[in-house]
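What you see is the complex with one protein chain gone and the rest in place.
In this document, chain identifiers A and B correspond to the written order of the chains, with residue numbering beginning at 1 in each.
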Amino acid sequence: MRHLAWQSVLALVLCLAGAAMLPLADAVSALPFTVGQTAAVELLLLASVFVSVSGINPLGGAIFLFLAVHIAAFTLVGGIAGNEGGARLSFFLLLAAAWLLAWRLNVLISGLKAGSRGARNFQRLIVPTLFGVWILILWEGITRGAGVPFVLLPPPTSIAVRFANSLPILGADLVQTVFKAVVAGYVIGCGAGFIVAILADRVPFLRKGMLPIGNVVSALPIIGIAPIMVMWFGFDWPSKAAVVVVMTFFPMLVNTVAGLAASGHMERDLMRTYASNYWQTLFKLRLPAAAPFIFNALKINSTLALIGAIVAEFFGTPIVGMGFRISTEVGRMNIDMVWAEIAVAAIAGSIFYGVVALVERAVTFWHPSVRGG
Amino acid sequence: MNVSAAAASANDVGRGAATMSSGQTVVSARGLSLVFDTNDGPVNALADIDLDVGKGEFVSFIGPSGCGKTTFLRVIADLEKPTAGTISVNGMTPQQAREKRAYGYVFQAAGLFPWRTIERNVTLPLEIMGYSRAERAERLHRTLELVNLTGFEKKFPWQLSGGMQQRASIARALAFDADLLLMDEPFGALDEIVRDHLNSQLLELWARTTKTICFVTHSIPEAVYLSTKIVVMSPRPGRVTDVIQSTLPKERPLDIRETPEFLEIAHRVRDGLRAGHSYED
Partner (left out) sequence: MDSFRDKIVPVSVIVAAILVVWYVAAIFMNAPYQRELNARAHVTPDLGAFIGQTWAQRKPTLPAPHQIAENFFKNTFLVKITSRRSLVYNSWVTLSSTMAGFASGTLLGILIAVGIVHVPVLDRSLMPWIIASQTIPILAIAPMVVVVFAAIGITGLIPKALISTYLSFFPVAVGMVKGLRSPDILHLDLMHTYNASKVQAFWKLRVPASMPFLFTSMKVAVAASLVGAIVAELPTGAVAGIGAKLLAGSYYSQTIDMWSALVAGSVVAVLLVATVGVVGRFVELRMGARP
């Protein structure tokens, strides 16, 4: 592929336009960009444009592009710190050029033929990672460069600083919300849903009646019961756990019932020919066949449980907990703390989901969706 | 441009058997090979195939699964790219031929769009190729008559039996009047009774038009009954082991399958298949 990529062409135009409109920034307080830094950024970007269209040695080109673009970007973003709001148009043009080149880099990496399995995995990982990193770089560059008010959108670095400085508080909130409310509610809710599903499976009448109700309830804004639960169970974590129980119960019920119906007629007939009794059939055939459905519910519920616990805390808590922290810090306009708390929630959510997914892989290794990778 | 060409050839319908072996080559393969890269290493799907298909011929490709008969058809259709050798379709590369809409392809499954009626399924290629509304209606009428599906225009695929669905998919391939029909085990999923019926209908259709047909099958009686030429293939690597010219007359009632002549050809095909297998052991 030796055609000119539009990203590279546009990046070249932006580079040149940026060069024509120097300096990069007005000095607000601290050191603005030195002439050397400015020249280095321009040169790195121009070199990247050249490498990205030359097509020499794809792998080497990609590595050069990676280094050059990111050094340029970090110089830009680093230099603007302390000069918030001082960036001039050329700063944004160069940042945009760097971004386009990073995009081009991602295209190049996607196009590389990975030889080994490890290289392929690395390739699969690096592309979205670069994408995520660039969202942060642009976020940082734009908020600092344009001097976006702190209360609107704090730059990621100050969120990170706030995160690092508030570890004890964030940790306490995590324990209160996740390890007390979410875990208790999740276990009870999923357990109850599972048991009722088995019960419903034994009694067809119950199943016929429960399933439509469960399906309807799954679509309702159950989260609204949070204030009622706070009234019933008090401000501490049990009320949040109660919300989580109700929220996770129905998805588990509906999915397990569907899963228990999932085993094939042939397999069930086979069990009949063995004169296998209800429980034998349940444990040897129907529960394993239902496992993908049950894990689906467990995964849906992992997110629902966190949402339930956090939102329930908006209605009243002791002075600890993720939802409490978010709602009070929002009130005090400490938006960086809110973002730090959201980061904790995101990490906790991903880990929770990841753990369930790992258990699923171990248990349902035979299922096509797992085998297929 | 190719619309008018297709329309011109539509007027040829009914010229009959005279053109059967006019000597013109429709498909010509020389040293054709195709290697698939799979996780378990390379697989020789086709190895060094030399083959000519003349205009108006009905050629069957027969062989056990994995012998590359479907792959060969897909190479003609530009659905796979050969890794070595040359192939021409109507004197062009397969890609050019595809871009000229030179052939109709019938898959193993009917593959009708479930959200379109039979009518709109058959006119799908015509829509894509930019035929006018009037032309589409006229061709729809003609092709549905050809496959005996008149009256089912407004039905959805699921309202038809498997055999009727397959007939609709043949109509879809006939609708734009390509001279070449590529059929990949079109009746493989149907029961024997329906298959017999469709076989004789297909022969009739072939006799009424001047199509060249490449037909993949794994049924010996089907191959012998339908073809003017039978290509016997064998697997690992996929190659041609025998090419048999049929001596059967063009008029073929179903009970021709009990004649000694028929059995003789079937025997030769079976021998060819066996030879291919012993090679493997």
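Just so we're on the same page, a contact is a pair of C-beta atoms (placed from the backbone, for glycine too) under 8 Å apart; a residue touches a chain by one contact, two chains touch by 3 or more.
As the structure is a computational prediction, the values presented were derived from the model and not from experiment.
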Among B:34, B:77, B:144 or B:183, which one touches the chain that has been omitted from the display?
B:77
From the list A:20, A:152, A:266 or A:362, pick the residue that touches the absent chain.
A:152
Per the definition of touch given earlier, which of A:106, A:255 or A:296 contacts the omitted chain?
A:106
Suppose we count only contacts with the excluded chain; which residues of chain A make the list?
103, 106-107, 110, 124, 127-128, 130-132, 151-153, 205-206, 208-210, 212-213, 216, 219-221, 223-225, 227-228, 230-232, 299, 302-303, 306-307, 310-311, 314-316, 322-323, 326-327, 330-331, 333, 335, 338-339, 341-342, 345-346, 349-350, 352-354
Take the complete complex as the reference. Which residues in chain B touch the chain that isn't displayed?
77-79, 98-99, 101, 103-105, 107, 109, 111, 113-117, 124-125, 127-129, 156-158
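By our rule, only the chains that are shown with their structure count from here on.
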Cα centre of chain A to Cα centre of chain B, whole Å, reads 51
